[in-house]
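What you see is the complex with one protein chain gone and the rest in place.
Per-chain numbering from 1; labels A and B assigned in written order.
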Amino acid sequence: MKNVIEVKNLTKEYKQLRAVDDLSFEVHEGEILGLLGPNGSGKSTTINCILSLLDFSRGSIRILGSEMQPDAYGIKKEIGVVFQDVAVFEELNVYDNMDYFCGLYIKDKATRRKYIEEAIRLAGLEDFKRFFPKQLSGGLLRRLNIACGIAHKPKLIFLDEPTVAVDPQSRNNILDGIKALRDQGATIVYTTHYMEEVEILCDRVIILDKGRIIASGTNDELKQLARIEEKVSVETQRLSGKYIEEIKAFPNVESVDYSNGLLLIIYKKGKNNLTELMDYLKKEDIPYNRIYSERPTLNDVFLELTGKELRD
Amino acid sequence: MIVFKTFLKVLNKCKTPIIMYTVFLLFFSVFNMRTSGSSLSFVASKPDILIINEDEEAGITESLVKYLEKNSNIIEIDEDEDAIRDALFYRDVNCIIYIPENFRKDFLDKKNPEVRIKSTGDYQASLAELLLERYLKTANSYNETVGSEEELLKMLDATLSKQVDTELASKLDTGSLEKAGFYYNFTNYCILAGSIYVICLILSSFKNEGIRKRTMVSSMDYKAYNRKLLLSNSLFAAAMWLFYVILSFPLLGKIMFTRHGLVYIVNSFIFSFCALTIAFLIGNLVEEKNAINGIVNVIALGSSFLCGAFVPMEWLPAAVLKIAHILPSYWYIKTNEMMKGIETVNMETMKPVFINMAVILGFSLLFITAANVISAKKRRLG
Partner (left out) sequence: MFIHNFKYTLRILFKNKALIFWTFAFPIILGTFFSMAFSDIEKNETLDIIEIAVVDNEAFQNNIIFKEAFKALSDKENEERLFHTRYVKEEEAKELLEQGQIAGYLLLEDTPKVVVAESGIDGTILKQAAEEILQSGEIMKNTGGFGILEGGASIADISDSHLSYTMIEFYTLIAMTCLYGGILGMYAINQNLPDMGSKGKRVAVSPVAKGKLVFGSILASYVVQLIGMALLFAYTVFVLKVDYGDRLLLIILLAMAGCLAGLTLGVAVAAVFKADDNLKTGIIISVTMLGCFLSGMMGITMKYIIDKNVPLINKLNPASMITDGFYSLYYYDTLERFYFDIASLLIFAFIMTGISMLRLRRQKYDSI
């Protein structure tokens, strides 16, 4: 697999603060890489360093095989960036905004027109071409922001929290659009602090906290990292202490908790945990309403790794 | 209370322009006061002249220079052609008098020497010419009949020192009134600009769509809320007025303790009220914050220029003054100007002043009505 981006030992220090601390990772061609971390974890700083916007203290960055520099125009041509803040001209309408930004990449007018139309379709902005940014809703504005960044069909796309404060409909539209871009062959770096987005979108995830990588891998690999494997919940009334003690003695059981008629069993690993439990309940003739098993989410992983919730 | 508190916080944000207007007012008042003196006996106007004497300083030449020195202000300027030209253009001198070489000799030899002048063409320059002309005429006349230069000079001196007594009929302290008029005319700009700017900014903050919705759904009575807002704005206008009035006491001195001073104060109070109503009307009309700055400048500068706040009313073209009648500032400034010529303040002499004040109040009423009509229309979100 070819590496589109290679980051080695990247360190960025502000006066007091080490925003990025000895970061090394690769981005493979054709994947969607999720950069996940709470606010202030160094996601945007990392991206700004990769894009040569920020000076960094140590390390090296190579994109598409060559070193990234502010005047590496050959590389820049292949990159599309969507920043966290909406970056469009209030004075220009939707089409002109896209034409301006796309025009920085593509000189030929006919090609440009074609590409812009495609991006407009992708972002679902067909009905708003002549609208000015002020007249757009928050979600539409975000979509325009994205469309401006990707209209020139870049091979490598950076999306820095593109869905912050977006309504669910626009959000789905945006996520579908990103998948479509990947399917067209683009490599995507996606930063977010929304766990669900990473789970449905990303092929690989890097979790950042305080400027350091605390974990990386595919969704499944990450979930492996967490000590928990399976959570089973049983809705049942009046369970006596005897049964609880017995369940605790089951193989693989990490912990058992019973309160308000809900029995929560956490397993470390193992395969037929749920079947074994159901057999036991049947055998002891314990009545229950509902029983279900959950796989851990990335949020659980994050909680496990950092000891804090992601959305704070 | 909470409305008022918030009001103060927003006010704090727009202190810079208010400080700026006040600095302008102070600067121009002090600048202006330095230039106008005050006296109760007649002081003849003296033109500013520059004498470039290429002749020797003796005899008739010396006498001419002395005569000019006595009747005008001699300005000293470097003998640099550019400096002299600039001085004339900027009215530092009204007239330059070139006394030619051998003036004395040629004059006594009756060779009819020529004294060249460069003037600005204004009345000060005319006065300088008048002085020079009289001297030369008198000298010419005696030159024909008198034998020696010595005798000529003696007779010239005797004749030219004949004076006409001049008496001031009015006991008005015109200098002080002039200053007071200037100061209060200038406050026209400060009060207008200050109140429109601040009140519009505050109204637009309070009327910001989100905030407005929030207050409309809050438990506070909408009318009470509006009343409080109005009261806060009035308090601000009153505070601003008071500030300018207090400031006028040290600047203008004892004139402010006379009846004249009282009229200036009352007049400015009424005008401040009118400015408040203008600000309210504009605040109700203008939605966009960005536009406020432009509107403030156009209205405040326009009213000030057209009504004589910066340039004395008597110097404005008649057509401009006609247009100015439709602006409240005109009636405010007119009162200030009238006060300069009114010797005793009593019910009889104040009649035209009361009329001016009534007109300003009429304007205020008009603005309030218009503001109410507009805000009633905008009451519902829509």
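Criterion: contacts are C-beta pairs under 8 Å (C-beta built on N, C-alpha and C of every residue); 3 or more make two chains touch, one makes a residue touch a chain.
Computed from a prediction, not measured in an experiment: that's the story for all the values here.
*Asks:* Please output the residues of subunit A touching the missing chain, sorted low to high.
*Replies:* Interface with the chain not displayed, on the subunit A side: 14, 48, 51-55, 70-71, 73-77, 79, 81, 83-92, 96, 99-101, 103-105, 107, 148-149.
*Asks:* On subunit B, what residues meet the omitted chain?
*Replies:* Residues 24, 28, 31, 39, 42-45, 82-83, 85-92, 103, 107, 110, 112-124, 126-127, 129-134, 136-145, 155, 158-160, 162-170, 172, 174, 290-291, 294, 297-298, 301-302, 305-306, 308, 310-311, 314-317, 320, 341, 343 of subunit B touch the chain that is not shown.
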